[in-house]
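I'd like to ask some things about the structure below.
The other protein chains are all here in position, but one chain of the complex has been omitted.
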Amino acid sequence: MIPAPDAAAQRAKLSMRGLRMTFPAEGSEIRVLEDIDLEVREGEFVCILGPSGCGKSTLLNVVAGFLPPTAGSVRIDGEEVHGPDSRRIFVFQERGVFPWLTVEGNIGFGLGRLDRRERERRIAHYVKLVGLSGFERAYPHELSGGMKQRVEVARALAVDPDMLYLDEPFGALDSITRLVMRAELLRIWQAERKTILFVTHDIEESVQLADRVVVMSARPARIRRIVPIDLPHPRDLSSRRYLELRDGIFEEIGLAHKI
Amino acid sequence: MDREETRRDWRARVADRVLPFAGIAALLVVWDLSIRTGRFPLLPGPLAVARAIVELARKGFLVKHVVASLFRVTWGYLLAVAVGVPLGIALAWYRRGGLALAPLVELVRPISALAWIPLAILWFGVGDLSAIFIIFVASSLPLVVSAMAAVGNVSSVHWNAGRNFGLTPAEIARRVLLPAILPRLLVGLRLSLGIAWLVVVAAEMIAVNSGLGFLIIDARNAGNRYDLVVAGMVLIGAIGVGLDAAMRRIETLPALRWGYADSAAEAA
Partner (left out) sequence: MRWRRLEPVVLPLAAGALLVAVWQAAVKGTGTTVFPSPGAVGKGLAELARKGLLFAYVRDSLLRVAAGFGVALAIGIPLGIFLGWQPAAARAANPVIQFLRPISPLAWIPVAIVLFGVNDTAATFLIFLGSLFPILVAAMNGVRGVPAIYRQAGRNFGLSRRALVARVVFPAALPELIGGIRIALGIAWLVVVAAEMIAVNSGLGYLVIDSRNAGKRYDLVVAAMVLIGVIGLALNVAVSRLARLRALRWGFRAEGA
């Protein structure tokens, strides 16, 4: 018998096996995801990278339990995923905050089962953590795009989930705000050490944030390559290793390096 | 340059204030002049109508008829809201229910409220109950459609977020669905109130003996008092505007102002 690897250390938090997703269309069907096998360890920050429309959002939705896969399985801590769960919160691309609730109301949304004092404590903690002190009573429509995303991240964190799924959360923001938000997200991740799955189409973003980058092909999406990013945080964006890794992904995707 | 701008500004602001009245004034002038030509011997001019309204007020009929019409509208409309809104939400929530019943609603909706009169009289006799029933039918169906559309417009992101946080369906209905549909629903409620007001007048022409609709028909039948007829029309228009304005006020309450911002963002 072959001895099993050190189970505790190697046990995957999240594991996808043979995931396939097809949608019925006029007459035939559209194959969006094919043969996705992936494992994510606890506390890892994994980026799923691919061009728009390739199916990576679909993948995240399947993992989160919003869509049942056509074939294959998703397991978290060994249990199969059947539907959405408050232990794994999804941060949407935009306009996920509830416009009828204030910042406080949104962040406290999932905390209904706690007693009042604990609730207020947590809300205050996360308002501070995402840098929105002073805006507790503001409504989302009074906030900028970046601030709205912070509310959504705070809302997700407040329920103390095991995992966070982020679907191009900074896609609707301007590039300067995006840089700021990336730094913030890393800061929060290092403070709270959640397992994170982050979908993006931005190569730089993936190399800046992730422990591993899962490069997806165009539709039907398959995993082309998984690139481990062995840079320590904070990452120097002009270091040779960073540029090497980044250029490697450029090549993998087959993009020209000059414009 | 500065003085030019402030002069233009000032003119624009004056125009803003004056123009709405200019429109009404123009209407009144055209009306008055066309009566003075003598082409329509029976129809009254604006002054005759004003005098008729005063007459109604003096004799106590003004209050009587307005209250009667408002009474019928209130009952018919509130019943329509109590039945139509939950039904519409239910039809949108239960996909199959919606598929089954929405076409039936669409089939009944084009049947003019007045076409229901014979059935109303058959079931409820001549009187207030018939009128209220007719108003109920006319305003509940658009409300069902409105409520369904409002539910359909709730962003899937919000549904998913509700599920993600582990809310039960009942909690999702209470904490996500209801707040999310409120702005659109209010617009539907306002439009339905307008329909209710439109229909109460029509319903009263046939089934009862008080109210503004009755006044219009009776004034003509009982003595060709066209000044009272037009007075009735003016009152109907005025109250209609008032009801609409009141509902719009509700739509702009601060607690609901996010609805505007949200739909403005959607439209952008």
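As written, the chain order gives the labels A and B, with residue 1 at the start of each chain.
Note that a contact is a pair of C-beta atoms (placed from the backbone, for glycine too) under 8 Å apart; a residue touches a chain by one contact, two chains touch by 3 or more.
No experiment lies behind these values; they were computed from the predicted model shown.
Novice: Taking the complete complex into account, which shown chains does the hidden chain touch?
Specialist: For the complete complex, the undisplayed chain touches B.
Novice: Per the definition of touch given earlier, which of B:52, B:66 or B:230 contacts the omitted chain?
Specialist: B:230
Novice: In the complete assembly, which of B:46, B:166 or B:240 touches the absent chain?
Specialist: With B:46, B:166 or B:240 as choices, the missing chain is touched by B:240.
Novice: Looking at the whole complex, which of B:104, B:170 or B:255 touches the chain that is not displayed?
Specialist: The one listed residue touching the chain not shown is B:104.
Novice: May I ask you to list the residues on chain B that touch the chain which is not drawn?
Specialist: Within chain B, the residues touching the omitted chain are 15-16, 19-24, 26-27, 40, 42-43, 96, 99-104, 106-119, 121-122, 148-149, 152-153, 194, 197-199, 201-202, 205, 212-213, 216-217, 219-220, 226, 229-230, 232-233, 236-241, 243-244.
By our rule, only the chains that are shown with their structure count from here on.
Novice: Chain A to chain B: how many Å between their CA centres?
Specialist: Between these chains, centre-to-centre, one finds 48 Å.
Novice: Per the contact definition, I'd like the list of chain B residues that touch chain A in the complex.
Specialist: 155, 157-158, 160-161, 163-166, 171, 175-176, 179-180, 182, 257-259, 261-262, 265
Novice: Touching residues of chain A toward chain B in the complex: what are they?
Specialist: The contact residues of chain A facing chain B are 64, 66, 83-86, 88-90, 92, 95-96, 98-101, 109-110, 112, 139-141, 159.
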